[in-house]
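Below you'll find the structure I mean.
Missing here is one protein chain; the remaining ones are kept as they sit in the complex.
For clarity, chains are labelled A and B in written order, and residue numbers in each chain start from 1.
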Amino acid sequence: MGQILAAATLAATPLLLAALGGLLNRRGGIVNIALEGKMLLGAILAVVVSAETGSWVAGLAAATVGSAFAGLLFSLAITRAGANEIIAGLGFNILVAGLIGYALDDEGTYQPAGVATIPRIDIPGIDAIPVLGDVLSDKDPITYLAWLAVPATAWFLASTRAGLRLRAAGAPGDSAYALGLRALAIRDASTVAAGAFAGLAGGQLALGLVGLFNQGMVAGRGFIALAAFYFGRARPWPTAGACAIFALFDAIQIRLQQEGFSTQLVSTLPYLVVVVVLTITAIQTQRREAPA
Amino acid sequence: MAAADVPAVRPGAPPGSALAGALRSVGMSLLPVAAAFVVGAVVLAVTGWDPISVYRVMAREAFGSTARVESTLAAATPLLFAGLATAIAFRGGVFNIGVDGCFVLGGLAAAWLGAALTGLPGWLLIPVCVLAGMITGAVWSAPPAFLRVRLGVDEVVSTLMLNFVAIGLASWIVNTLLLAQGTANSASSPVAPQAELPGLGGDVTLGLVIALVGVVFYGVWTRWSASGYELRMTGLNPAFAQTAGISVPRVVFQAMLWSGLVAGAGGAAHALGVVHRFVDGFSPGYGFTGIAIALLARNGAVGIVLASILFGALASAGATVQLFSDIPLDIVDVLQGTIMVFAAVQVVDLRRRIRRQAA
Partner (left out) sequence: MAPAIRLGAREVTRRFGGVVANDDVSLSIAPGTVHAIVGENGAGKTTLMRILYGLDRPDAGTVVVDDEPARLSGPADATRRGIGMVHQEFKLVDELTLLENLVLGHEPTRRGRIDWRRARGHAEALAGETGVALDWDLPAGRASVAVRQRLEILRLMYREADVLILDEPTAVLAPPQVAELLELLSGLRDGGRTIIFISHKLQEVLDVADTVTALRAGRVTGTVAAADADPDSLVRMMVGESVPEVRLQAREAAGAAPLLEVRGAGVRDAQGRDRLRDVSLTVHSGEVVGIAGVAGNGQDELVECVLGLRRPTAGSIVVDGADVTRSTIAQRRRHGLAYIPADRRRDGLSPTSSLLDNVAAGSQRGAELTHRGWFRRGALERRAARIVERYRVHCAGLGVPAASLSGGNQQRLILGREMEGEPRVLVASQPTRGVDVRGSAYIREQLLAVRERGGGVLLVSEELDELVALSDRIVVLARGAVTGVVSGPFEDLTELGALMTARVAV
């Protein structure tokens, strides 16, 4: 049991980071379908730079900055060139996967020498506690960072100027613009932030456990992160909760398989959940707008 | 878009604006392709390849001999289905990106029946399997269609999510219920020999003919039929369509169903004709390529054929080029992804217009 929880907590980190990034983007008014591609980009950048420099910090920094930059290009295509965000997102995912696959020359896995992985932190005392100890202790710093990011994001949205203006820019209509806010620039910033978060998530995925890059390693996590923030209605705490649940499913899938539940079916649950949430939201909206 | 108050031209004057409009339209379709080849050239050059010679080789591998052309057409067949399915929905203003899921489930249904109903003769079994694929595809696209029409749920996210559900569902089924005896990998039993689509030379199967017939019919239907007219008007201007007496919800719902039906047929053709069974990884993203095709073709029948052949050529040439040079197949993905991003730039965001105006 403790093992499962520990595994789940670790698995949640990249999901959580990417989901928070997607959440910020969503609040700014853009549905970011390209989290998957940005995570992939982050993963490879992290591995390459970490091997070159021997520093996992440098690797993660490269992942974050690189994906943020990609996010900027992606955003400009949407806000300035009027690209449809969904199609551009799908295209971006394919493009990034293609570029990386091309660069790897069909190797599939890239494991250079000297990749520095992220160290774990053991919290003495806590790790002795059953269950909770498995969850809290022996995690990498990025995981702890991700946890902190949840209240930080919530605070950001509610209590800072930038957060307030982000929420205003993301609302439908031109009110933000009419009030003199630079809505497009704010939206771009939120997409860049999403890129940065997703890049960090990908970097953590690569460097946190395995220390290598594999073309299939993101495995749809970008879309599950999307599912998570849809489920959480773009609010930090419910989104974090969704990530925890999805990560738990991920961790217990071997166990489930032994019990007879199929992994494939379980893997569809996050997506079904999104559809259900969308339906419920729509029903509520309809009920609210129905004539008296 | 043309200005609202251009001064009147005498009747009988040459229809300049119509021709200019057509040329502009074709140009806009070619731009993403050109951009993609430029990007591809950059990628190739950066890694030490000469783009021109690579492209020349690819062109030769795609069209250089009869065998190569057959290979291209075979690769284009599932794309024709996917592109057509997507175009039908887009034409009605519905952003259905769930074609991949319908394709997969349609293929699964056809593969299952094809392997199970071994007693039926070929001329009966094949239509039955294709029909099963069609029905499955249509049924799978019904829920998001219903959600969109009745509850106003954004079809983009719902169909995208259902894609993954479909893949997971199919994967589970092929690994449990339909798992072929004695195989370790996830594949269903092969379909009965009489269910295999007859070949037409090389890897080309009857599926190509079915697809082309479908595209031709689509072209004729949208131009010449009343219901095709209603589809077009609904996609272009839903408020106007409604005022004209067109039932926008009904048209949208039917467009989604037809889209799923065609995708399911494509899956059936693929299962019966190419793979002869159902396997995990049945669709290597045909649905998403279909989106790129529909965008490039601007939902027009001729464009769908041309774009499908283009992508088929890329896929087929890329595969063989990889055999004797070191150029990874992923260059095709690079080209395709670039096309999608550039094509997205020009798509007028119909969704927002629809949401603003539809009842």
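We take it that a residue touches a chain if its C-beta (ideal position, glycine included) is under 8 Å from a C-beta of that chain, and two chains touch if they have at least 3 such contacts.
Remember, it's a predicted structure, so these values are computed and weren't measured experimentally.
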Contact set of the excluded chain (shown chains only): A, B
Given B:S53, B:T66, B:S227 or B:S325, the residue that touches the chain left out of view is B:S227
Residue of A:L5, A:A18, A:A176 or A:A251 touching the missing chain in the full complex: A:A176
One chain isn't shown here. Among A:A149, A:A168 or A:V273, which residue touches it? A:A168
For the chain not shown, which residue from B:N175, B:Q194, B:N237 or B:Q322 touches it across the whole complex? B:N237
Need a quick check: the contact residues on chain B for the chain that isn't drawn. 1-11, 13-18, 21, 224-227, 229-230, 232-233, 236-237, 239-247, 357, 359
Residues of chain A touching the missing chain are 159-161, 164-165, 167-168, 171, 173-176, 178-181, 289-292
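Just so we're on the same page, only the chains that are shown with their structure count from here on.
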Residue positions on chain B within touch of chain A in the complex are 43, 47, 95, 97, 143-144, 147, 151-154, 156-158, 160-162, 164-165, 168-169, 171-172, 175-176, 285, 288, 291-292, 295, 322, 326, 328-341, 343-345, 347, 349, 351
For chain A, which residues are in contact with chain B within the complex? 31, 33, 77, 81-84, 86-88, 90-106, 220, 223, 227, 230, 262, 264-265, 267-268, 271-272, 274-275, 278-279, 282-283, 285-286
